[in-house]
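Complex shown without one protein chain; remaining protein chains in place.
Up next is chain A:
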Amino acid sequence: MKSRKSRGLPSKMPDNTAFKQQQLPAWRPHLTPRTVLSGFFTTGAFFLGMGILLILSAKSIKEIEITYTDICSNCSKLRENASNFYKECNCSIHFIIPEKMPGNVYMYYKLHNFYQNYHQYIMSRNNRQLLGEDITNVENCAPFQRTSNGIPIVPCGAIANSMFNDTILLSYYPNSSTRINVPLLSSDITWWTDKHVKFQNPKSSNLSSAFAGTAKPPYWRKPIYQLDQENPENNGFLNSDFIVWMRAAALPTFKKLYRRIHRIQQFADGLPAGNYSFDIAYNFPVTVFKGEKGIVLSTVTWSGGKNFFLGIAYTVTGAMTWLAAFSMMAVHLKLKKKQESLQH
């Protein structure tokens, strides 16, 4: 047979490239005792160190948590009946901060057994409406899209409808007769992107006219444009409490940032130790779904709020890594000895 080359055809012989011949230069990692053991010891050391550090910093956090479902039991009872919707109920709780809470102090409200992550619930919102572009767009908001007479609900959806609407005031008693309202800030309690990108009021000089022709969610006392009538920056969709609520929680027990302690006057260094009280306008019913609610005052550190889980988990993992490393080393050395004795 004549070769293809002589006939001017390229040879059919496959190209001699490293790729086609499966000869690509390659790194062949091995689990050698040296790499594995040194890796394990280093990782273990790092994890142990990190774990202890995390535990220590979590310990340094001062935190006070007060669950007020039972303390304000009469209010809880009142709210179980929907007919008392417009009745006011206030509740006052006295408590002591035993140690000074230094630095920034944050006030959270905490809900137990509230399934913000329930599928139908979490889907029930419309981001386009919340952008203020098309406030009558109530798509996806079932079952809170429109009122019975067909007026679009703003803000629509189950999340908005169920917004936490207790108001909490914190008072400080430097002595038994003096009562100082602790200054609380509602600014900068949301993510920057939420406040500036995700939520926008309709472009209009007058908020109430912008929301004309819409209805408030059925469980709300006042319409969206009256959430904070004093501060137009905090009104409508831009209301911080609203934005915080709208960021649905991952788990059925959660806390959400309610206020920051304004660090002025005697609170410049945080909350001094002493007597305090919460004055709560109790609006949000929780006993109907067997839930609980509470207030948390907390400082933070570099690693966030008070949570021992990470610290403990790091310590345990570090310890386990070392344990594994030691047992592997034992096995390795034993076998090595055996091999050496066999060779001799």
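In this text, contacts are C-beta pairs under 8 Å (C-beta built on N, C-alpha and C of every residue); 3 or more make two chains touch, one makes a residue touch a chain; residues count from 1.
One rule holds in what follows: contacts and distances are computed from a predicted model.
One chain of the assembly is not displayed; among "Phospholipid-transporting ATPase", "NADH-ubiquinone oxidoreductase chain 5", "TXD16 protein" or "GPI mannosyltransferase 1", its UniProt protein name is "Phospholipid-transporting ATPase".
From the options A:Thr67, A:Asn140, A:Ser186 or A:Ser204, the residue with contact to the chain not on display is A:Asn140.
In the complete complex, the residue from A:Thr43, A:Asn165 or A:Ser208 that touches the missing chain is A:Thr43.
By the touch rule set out above, chain A reaches the unshown chain at residues 1, 3-4, 11-16, 20-22, 24-31, 33, 36, 39-40, 43, 47, 50, 54, 82, 104, 106, 108, 110, 113, 115-122, 124, 126-128, 130-131, 139-140, 142-144, 158, 161-162, 189-194, 197-198, 219, 244, 247-257, 260, 285, 288-290, 298, 300-307, 309-310, 313-314, 317, 320-321, 324, 328, 331-332, 335.
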